[in-house]
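Heads up, one of the protein chains got dropped from this complex, but the rest are sitting where they should.
And now, subunit A:
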Amino acid sequence: MCLAIPAQVREILPDGMARVGLDGVVKEISTALVGDLAVGDYVIVHVGFALSKIDAVEAERTLALLAEAAGAPAEAMA
């Protein structure tokens, strides 16, 4: 139920709305809960509302941590 999906902002619309894209799917969503967005931002979308902005820097950091977690035993064995 609390599933929410990352989508990219394609166009800022009036009245606190935005057009977002996820692969081929385009939807109009409310941005009232997250405030200012720019075209190109990624947001977490749930039941037609953006819940939060995805922090690109923290996403990169997570991927680095995942690689580290995956690499740890190999280093230990070396």
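Note that in this section contacts are C-beta pairs under 8 Å (C-beta built on N, C-alpha and C of every residue); 3 or more make two chains touch, one makes a residue touch a chain; residues count from 1.
Throughout what follows, contacts and distances are computed from a predicted model.
Asks: What protein name does the UniProt record of the undisplayed chain give, "Hydrogenase maturation factor", "RNA polymerase subunit sigma-70", "ABC transporter permease" or "ABC-2 type transport system ATP-binding protein"?
Replies: The UniProt record for the chain left out of view names it "Hydrogenase maturation factor".
Asks: Name every residue on subunit A in touch with the hidden partner chain.
Replies: Spelled out for subunit A, the touching residues are 1-6, 8, 22-23, 30, 32-35, 42, 44, 46-49, 51-56, 58-59, 61-63, 65-67, 69-74, 76.
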